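For this view, one protein chain was removed and the others were kept in their places.
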Amino acid sequence: MSVSPENRIRDSFNAQSLMRTFDARLERVAPGAVDISAPIGDNVRQQHGFAHAGLSFSLGDSAAGYSALSLLDEGHEVLTTEMKIHLLAPAAGDRLVARGGVIRAGRRLVVVEAKVFSVTSGAEKQVALMTGTMIPVPLG
Amino acid sequence: MSVSPENRIRDSFNAQSLMRTFDARLERVAPGAVDISAPIGDNVRQQHGFAHAGLSFSLGDSAAGYSALSLLDEGHEVLTTEMKIHLLAPAAGDRLVARGGVIRAGRRLVVVEAKVFSVTSGAEKQVALMTGTMIPVPLG
Amino acid sequence: MSVSPENRIRDSFNAQSLMRTFDARLERVAPGAVDISAPIGDNVRQQHGFAHAGLSFSLGDSAAGYSALSLLDEGHEVLTTEMKIHLLAPAAGDRLVARGGVIRAGRRLVVVEAKVFSVTSGAEKQVALMTGTMIPVPLG
Partner (left out) sequence: MSVSPENRIRDSFNAQSLMRTFDARLERVAPGAVDISAPIGDNVRQQHGFAHAGLSFSLGDSAAGYSALSLLDEGHEVLTTEMKIHLLAPAAGDRLVARGGVIRAGRRLVVVEAKVFSVTSGAEKQVALMTGTMIPVPLG
């Protein structure tokens, strides 16, 4: 019995305890595009009260990884091998949303990106840009 | 009255709620070298039970930033502008420790690195390597 | 007497001997967007006959830097502080064209990107993606 990419990704997401710690939500799963959001709560801040870069990174890394996974056959996982983040603006506001995407899907490597936005009263502002490399790994 | 670099860094570290969420400890503050550790607890894992890359990144980013701050005059903060992380091995074990350092301290930019190690029964294994750029910002 | 951004960039480009070695051309200068191309000649190849990654990097770095410079007041230069390149496909074909752009222009830093394409009989294929950081420096 085959499992849809969305369900595989949802199961994997639910198994990430860090995403629960961040109260994160899987907002969207489409082929090659996955969005994850989380509140900028009192538990994720840096010393000036903005969201810590580690929150942007964590959401963006997961969104980018799942955007790669959404294009793979069942029976695969992906691992991040490297990721770069540019921090473009202070992450103020109510929530962060990370939009992951695939730049190039190869058999051996998937080059991915994520754009992270802060959301304040519904208005979005980009706070980070990430590019990285995922490797597909056969499960089991 | 002047405040020692160690005290400034400790105050800033204590003001980062994400570090508390991770139960992180400021292990060492020396000129140009700052270490931060945290347990690989049940709240910081990815889907295979290893520490999430976001934990390595968060500890490494803070350790690297404070290593830059340790070289600056009082009255400055640093901001991360970009950071790259290479994930070298699965982050299994009891704790992670991130050792930040300064590669080049300029007036306008500080190039930093962090090496992240997993610790299992006292044995260390490197799990990540980071390099990035910090900018000094005058306070207030 | 003021000098237009295009003329400042053209003068700077002409002063780069590496661009002459590559027989490179400044193809386009618009606010925040600069294109540079060069032939994939017999002097710029790697061991399999494709253009060397160093050619893609050189063209992309210059295009990205000038796209930042195009937004600055006269009397400034820009310096690359760091740059990451993803190599997406072998650089085969007649020419490379690097299209530089600005992601975020700050007073202290400009975050830039470049996309590098190979051109074969007029058809373009992306071979590299770059993101980096430029710092504005007052001249003289």
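Every chain is named by a letter (A, B and C) in the order it is written, and numbering of its residues begins at 1.
The criterion applied here is as follows: a residue touches a chain if its C-beta (ideal position, glycine included) is under 8 Å from a C-beta of that chain, and two chains touch if they have at least 3 such contacts.
Everything quoted here is computed from the prediction, not taken from an experiment.
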If I consider the whole complex, including the chain that's not displayed, which of A:Arg8, A:Lys84 or A:Arg99 touches that chain? A:Lys84
Considering the complete complex, identify which of B:Ser12, B:Ser37 or B:Thr131 is in touch with the unshown chain. B:Thr131
Looking at the whole complex, which of B:Arg45, B:Lys84 or B:Arg99 touches the chain that is not displayed? B:Lys84
Where does chain A touch the missing chain, residue by residue? 81-82, 84, 108-109, 111, 133, 135
Quickly run down the residues of chain C that touch the omitted chain. 12-13, 15-18, 20-21, 42-48, 52-55, 57-58, 61-62, 77, 79-87
Chain B residues touching the chain left out here are 84, 86, 88-89, 103-104, 111, 129, 131, 133
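As a working rule, only the chains that are shown with their structure count from here on.
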Counting only C-alpha atoms to place each centre, which chain is farthest from chain A? C
Just give me the whole-number Å value for how far the CA centre of chain A lies from that of chain C. 30
Measuring centre to centre with CA averages, how many angstrom lie between chain A and chain B? 21
Round to the nearest whole Å and give the separation of the Cα centres of chain B and chain C. 33
Of all residues in chain B, which are in touch with two or more distinct other chains? 81-82, 84
